[in-house]
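One chain of protein is taken out of this complex; the other chains stay put.
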Amino acid sequence: MAQNRTFKFTNPQRVEKILSQYPDKRSATLPLLHLAQEQEGYLTSAAIEAVAELVEIHPGEMMDTVSFYTMFYTKPMGKNHVQVCQTLSCSLNGADSLVDHISEKYKIAHGDVSQDGKISLVKVECLGSCDTAPVIRINDSNYESMTVEKFDKIVESI
Amino acid sequence: MPLIKIDDKEIEVEKGITVLQAAIDERIEIPYYCYHPALSIVGSCRMCLVEIEGMPKLQVSCNTTIGELPPERKKDGKYDMIVRTQTEIVKRERENVLEFLLLNHPLDCPVCDQAGECYLQDYSYKYGRAHSRFLEEKRVRKNEYLGSNVIINHNRCIMCTRCVRFTREISGTNELFVQARGDVSKISIFEDKSLDNMLAGNVIDICPVGALLSTDYIHKNRFWNLEAKKSICTDCSVGCNILVYSQNNRIYRLNARENHNVNGYFICDIGRYGFHRYEDAEKVTSPLIRSDGGFKPISWEGALKEIYEQFSMSMSGEKQQIVGIASPFHTNESLFMFGRLMNNIFKDKSIIGKLPFIEDYEIHFDSGFRISKDRSPNRKGLLDFCPNLEDEILQKVKAGEVRLCYALDDGVDRKLDEEWESFFKSQRFLVVQTYAMTPLAKLAHLILLGPSPMEREGTMTNDQGRIQWLNPSVSLTNKTRPDWEIIMEFMNTVGKRELKYTSVNEVNLEMGERFPDYRGRTFFKIGYQGLPKKNITTSRPSEGRQAIQ
Partner (left out) sequence: MASFEPILTRHIHREDSHTLSGYKNVGGYKALEKMFKTMAPDEVIEEVNASNLRGRGGAGFPTGVKWGFIPKDSHKPTYLICNADESEPGTFKDRLLLNKTPHMMLEGMIISSYAIDCHLAFIYIRGEFYQEHKILEKAVEEAYATNLLGNDILGSGFDLEVVIHRGAGAYICGEEMGLIESLEGKRGWPRIKPPFPAIEGYLRCPTIVSNVETLACLPHILNRGADWFKSIGSEKGSGPKLYCISGRVNNPGVYEEPLGILLTDLIFKRGGGLIDGRELKAVFPGGSSSAILRADEIDGLRMDFDSLSAAKTMLGSAGIIVMDETVDMVSVCLNIARFYAHESCGQCTPCREGTTWLVKILNRIYQGNGSLNDIDMIFEITDNIGGLIDFSKGSFGKTICPFGEAVAWPIRSFVEKFKDEFIAYVAKGVEVS
């Protein structure tokens, strides 16, 4: 997919606010990256360079940070980004069959986006909700005590 | 000062230094990878573990600082720390770390450029396990070009991050970074922002394994074939200390050599790859004399005879007939001889000038590394030994005067503008001492074959007034004679002297006799680390002339 060549924050006040909260510029890195990702769905190279410029570091150093964290994406994800917890408690309670179901239904593996761009799938680690395992996160919301049926219903509804 | 014991050795150390530094200073070997004296400490390779009495776990020696204990808590009644580097536990731990490092390593030493100077190869031989217990497939990745002649072989990288820290802390350019995390992490560059700085080549030197390679050297030779000579770089007036690697009189590569009074641990890429400029130059292989619009070889005797004929007549002639063109690319010894020739033999019939200094941007790195704007190695020496140097020689020398000119070649990059070209063309007889058919040499009537910068020997004075030894990294070719010797012959021929120096060291001694700032600055004294001039203030012209007479 062609990447946007330029990037501009649509909410400059928010950027100012974030920068003003920290004693140094670089500390604003993570919140600014979150903001950029919210805006574009993922982090384009242009966005990474723009944030780097804001906090006054080299884009390479910015990429060093970006690439460390699993929640930052450098390529587009599906409209519904499905994150299935695969860690112990969820796995003990049936996470694997959820992954299989989603993989089969949408013909996607871990890290893929479905052809229509509607669904993407990643396996993630413990979401801190083990008492309601298995847990799936779709975009920013957690769905607890998941079953295959429940999952299909939720996806339909959003 | 804390007193510590490392194995059986008692050492007094400066408070606050690390155990690893103390060991390195004492030449006690503790293997390490991620530590580099010029870089911040990360303590990640875990290779430098040692046992420290009273501590429950092994400690990384690179991040363990030595302090002073109160008298009642001294170990064995007197030590501030007792360190053991050879116990079973330490040995086993090294074995383990090496095993981990070698898991995904291709073990391709036979084709690796680093072989022979690789700390992985070296340490696994000394400290490793004999057999790999890793049955899995190795991680395999393609080589990538990072920029500035540097290639990375990811399979060999041990993630010590020295190279990354170098671009952050020394070059300050930040191009290299670690991509991703865990065992899939790798050293990377961001899109088109490739490694691009004047110090880039140093990452190859500091990479403890063969992961960073120079496109300039890759697969050209093996380390054990090469002979390393300690010398100094002549590409600017900082005079960085270098190691020159050669085989059969051919130079293959240059590395930085540590000197804390000059360049620290590093050199710039101008110097690192600069030797190719000399390779590319059209070489002169014999003294030459102009003939039918071209040149033809002439013997040294013939050349000296020619000089005698041209120059001895002028001894009794009019004033200022002889122009000497000195050069900041020559050693102090040659310049000293040149100054003597001009000032003592031709005396006030001569005038000494120089071509315009070769200058470029001054480059300063926050880490303190510096590339001087003066891109010649010995301006200080030139001014010291030819104190009556005429800056505006073109103005001073009136057109139409009958003149003889003796010019020492300049840097290999020397170009001549029209004004200078016509100046040289107007000389009645032009002698050029050079090793290459430079634009200046092309105008000569007589070419004297001197050494190339890589063949020269003697001292140079850097812009801080530090006298350093320029060590020839390749030996003199056939008919070439040392610069000082040619000048000596010039003096003997024209001035009827009987100078019989047999080596540059004798010239150096004589030079010290006449120039107090240089007294005792012999090779044996200054060694490979150099020494400052005796009296750092440069001698004034009048003093200089006195000294010569």
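The first chain written gets the first letter, and so on, giving A and B; residue counts start at 1 in each chain.
Convention: contacts are C-beta pairs under 8 Å (C-beta built on N, C-alpha and C of every residue); 3 or more make two chains touch, one makes a residue touch a chain.
Here the structure is a predicted model, which is why all the values come from computation and not from measurement.
Participant: Out of B:Asp183, B:Glu227, B:Asp417 or B:Glu513, which residue would touch the omitted chain in the full complex?
Facilitator: B:Asp183
Participant: So which bits of chain B touch the chain we can't see?
Facilitator: 41-47, 49, 51, 56-58, 60, 63, 89, 92-93, 96-97, 99-101, 103-104, 133-136, 158-159, 161, 178, 181-185
Participant: In the complete complex, the non-displayed chain touches which residues of chain A?
Facilitator: On the chain A side, contact with the omitted chain comes from 21-24, 26-31, 33-34, 55, 57, 64-65, 67-72, 86-89, 91-93, 124-133, 137, 140-142.
Following the convention adopted for this analysis, only the chains that are shown with their structure count from here on.
Participant: Which residues of chain A touch chain B in the complex?
Facilitator: Of all residues in chain A, those touching chain B are 45, 48, 57-64, 67-68.
Participant: So in the complex, the part of chain B that touches chain A is made up of which residues?
Facilitator: 164, 168, 173-181, 188-191, 193
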